[in-house]
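In this view, the complex is presented without one of its protein chains, the others remaining in place.
Think of it as A, B and C in the order they're written, each chain with its own count starting at 1.
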Amino acid sequence: YGKNTIKFLRLHKEGKKQFVKEVEVCAHLRLTSPQEYLEGNNSLVIPTDTIKNIVLVLAKKNGIPSLEQFAIDICNHFMTTFCQVAYVKTYVQEVPWQRLHEDGVPHIHSFICVPDGIRFCEAEQCRNGPLIVFAGIKDLKLMKTTQSGFEGFYKNEHTTLPERHDRILCGELFCKWSYGECKDFDFDCIWKKIRECILEAFAGPPDCGEYSPSYQKTVNCIQMLVLSRVSQVQIIEVVLNNTFYNVVDMKNLGLTNDKEVLVPVEAPYGSCACTLGRKKFFEA
Amino acid sequence: YGKNTIKFLRLHKEGKKQFVKEVEVCAHLRLTSPQEYLEGNNSLVIPTDTIKNIVLVLAKKNGIPSLEQFAIDICNHFMTTFCQVAYVKTYVQEVPWQRLHEDGVPHIHSFICVPDGIRFCEAEQCRNGPLIVFAGIKDLKLMKTTQSGFEGFYKNEHTTLPERHDRILCGELFCKWSYGECKDFDFDCIWKKIRECILEAFAGPPDCGEYSPSYQKTVNCIQMLVLSRVSQVQIIEVVLNNTFYNVVDMKNLGLTNDKEVLVPVEAPYGSCACTLGRKKFFEA
Amino acid sequence: YGKNTIKFLRLHKEGKKQFVKEVEVCAHLRLTSPQEYLEGNNSLVIPTDTIKNIVLVLAKKNGIPSLEQFAIDICNHFMTTFCQVAYVKTYVQEVPWQRLHEDGVPHIHSFICVPDGIRFCEAEQCRNGPLIVFAGIKDLKLMKTTQSGFEGFYKNEHTTLPERHDRILCGELFCKWSYGECKDFDFDCIWKKIRECILEAFAGPPDCGEYSPSYQKTVNCIQMLVLSRVSQVQIIEVVLNNTFYNVVDMKNLGLTNDKEVLVPVEAPYGSCACTLGRKKFFEA
Partner (left out) sequence: YGKNTIKFLRLHKEGKKQFVKEVEVCAHLRLTSPQEYLEGNNSLVIPTDTIKNIVLVLAKKNGIPSLEQFAIDICNHFMTTFCQVAYVKTYVQEVPWQRLHEDGVPHIHSFICVPDGIRFCEAEQCRNGPLIVFAGIKDLKLMKTTQSGFEGFYKNEHTTLPERHDRILCGELFCKWSYGECKDFDFDCIWKKIRECILEAFAGPPDCGEYSPSYQKTVNCIQMLVLSRVSQVQIIEVVLNNTFYNVVDMKNLGLTNDKEVLVPVEAPYGSCACTLGRKKFFEA
């Protein structure tokens, strides 16, 4: 196969107001014949440079109405234009530019980069198969300073971890979900709604939170809330890369540390992941 | 000298409401005698491990009222406790945790990491010298999609750059300023005010912006605005690492690209910097 | 599932001579029941901390005879000790410390880090299934300054790439292969032999090289040579992340540039990959 990455900016104006999308597109093609590998025959190969041109031309012609629509457009173009393409996958990721505000007034042409979770999507299609659309958020860092524990786990002679009922829950979230047949979806609106579900399920009610008995259970709560609130989501995968924090033992230094000063534990570094669908259950 | 970096979390509560500061502290000491280097005599050396303990103990005892106050506390501790210390510099940087909000309601114990410019500060002191405090912001990425050009520059036989009066202005800002004698400063409030000045000077008025004839002039505008609005600032240094974008030439592809699709130019990668004080002018 | 990463050093001595292995181990477990996710019941969960202890204890007891043997040992331990484990995968990667030499004399306890390709391996097993061992090399950067071209590719209205018969071939290689049933393999020796095959297939004969008509064909040559020379390899996957270089056009500057000065093209960034087995052919 061939894969490649293109980064570019798409501007447009409405009157004097300017809009910007900066995206990174990764296109991945598989051809019907492996002759380029086996025989060194390049006659079916679509060069990286041509793929780049196509992506830029589509951005120029159609704009980027939403990341998902742009990914769909690219998939469609490759499938309909090149009969030697057996499979195409496009990944589109956004640089999180947000319009600047001065005293609450939006600026007509200035932007600030606010990377509090990166939006991405994928569209993939096999020849003669359905087009499948995924969307997601990555690099979303969240922390709960209380209402988290880890107790009742399996113990044997190699166990040294104490049980804890009031620890820090902190990690980097990756969520990716698939949509069913996409008819007139408002992808931007759905994405925002899902982001809110993730934050709500992670944090619990603002006035008291909700106790998390493990990273795993929190992952599951996120999935359950998204599936219950957003009907367009078919399957949702969540990966939580944990950062552990240890309360510093200050006895040697003559002090009591009542969960006031904590240091991150670099290793072991843990991760838990789960994929949940509407009817059946997968664990990967 | 010796330098080292410590990363930790400081929590505190007001009633049920939790507050968190995660910081990275870098302490840098120079001793009065180089005997550790020349003779392998360690008797004056303060181990990295001890420095770490001191920083954590100070965080436990005093909390982190502001980054600047914490940096000052550390400096003072080393100067007053260890007569073998000739010079101390402390650098404190913040992980940008922000309180989560659900439908506008602040959450009592959940936070999200929003790295739209990282706050840092420094305090430094030579024995018998004044304590000097610096503060700053780094990794602040800003973009203007219009109202920027670069014309009238020096030309010779190696010049290939065309003049442009409507380009993208995009870059990563680093700003660092020094305070005069710090009497009862509200460091948090001053820092926020300076951040607003930077954004305002970069972007110009929200309804029309302000034309930038060069990266250099924009750097100068930022400095001038901060110095004019914030009397506590003595000297301000600004570095702007530019990202250039080229309008993609689509003539070969049969299209006119009216500054709609642009690609970042990875190299050359430019940077401009300037340090400006109240009376005299330095350029470095 | 749960995954985690542990980094450590294993030392041993033979007389006065010291040996060191620094490895990063990633263990990935899937349990027979998802009750931790669904019910918040942790009773089967093996904490990250326990996994770390087990890996360190195995390193202490058995040493690291080879990366592959160590990965196998960890897999076996989890499968035989914990009946709640349905699947285990262990990844082991080496920090490339090499013994220092002074005027050709090996040093008894000093080492230098030489990252010219990183060795790694994987062992994985489902309960009641066979244990499968993979090994590989990653981050291996190679360049041919001639004997490479790309011609005869597919062309249409979006093609702008010229045909080239004398370009630079440069990229970062990732190779991963599986072994069949591992009886008394000398994993270190086999790994070195495969590394030599990769270099030989990439470069061709030292006195003249061998023409590469595409990145894809070079990938295939590497696979074919490894499969023909190393009988223990069952399937081999190769990914080549290309760096393209353009000859700088110096006409505007009044100079002819006969492939003397080239600049890397940051985007598009390409990649080609292929998986080849002994009898059948997969392309992914």
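Criterion: a contact is a pair of C-beta atoms (placed from the backbone, for glycine too) under 8 Å apart; a residue touches a chain by one contact, two chains touch by 3 or more.
This is a predicted model, so every value here is computed, not measured.
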- line: Per the whole complex, from B:6, B:20 or B:75 the residue touching the absent chain is B:6
Query: Which one, A:7, A:119, A:141 or A:158, makes contact with the chain that was left out?
result: A:158
Query: Of the residues listed, B:57, B:95 or B:113, which one is in contact with the missing chain?
result: B:57
Task: For chain A, enumerate the residues touching the unshown chain of the complex.
output: 157-158, 160, 252-254, 263-264, 266-267
Residue ranges of chain C at the interface with the undisplayed chain: 6-12, 16, 18, 20, 53, 56-57, 59-61, 97, 100-102, 105-116, 140-147, 168, 196, 199-200, 202-209, 245, 248, 250, 253, 255, 257, 259-264
Interface with the unshown chain - residue positions in chain B: 1-7, 30, 34, 36-38, 40-54, 57, 81-82, 84, 150-156, 158-161, 213-214, 216-217, 219-220, 242, 244, 267-274, 281, 283-284
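Everything that follows uses one rule, which is that only the chains that are shown with their structure count from here on.
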Query: Per-chain C-alpha centres versus the global one: which chain is nearest?
result: A
- prompt: Looking at C-alpha means, what's the farthest chain from chain C?
  reply: B
CA centroid of chain B to CA centroid of chain C, Å: 39
Task: Determine the centre-to-centre distance between chain A and chain B, using the mean Cα coordinates as centres, and give it in whole Å.
output: 29
Query: Which chain A residues reach two or more other chains?
result: 6-7, 53, 57
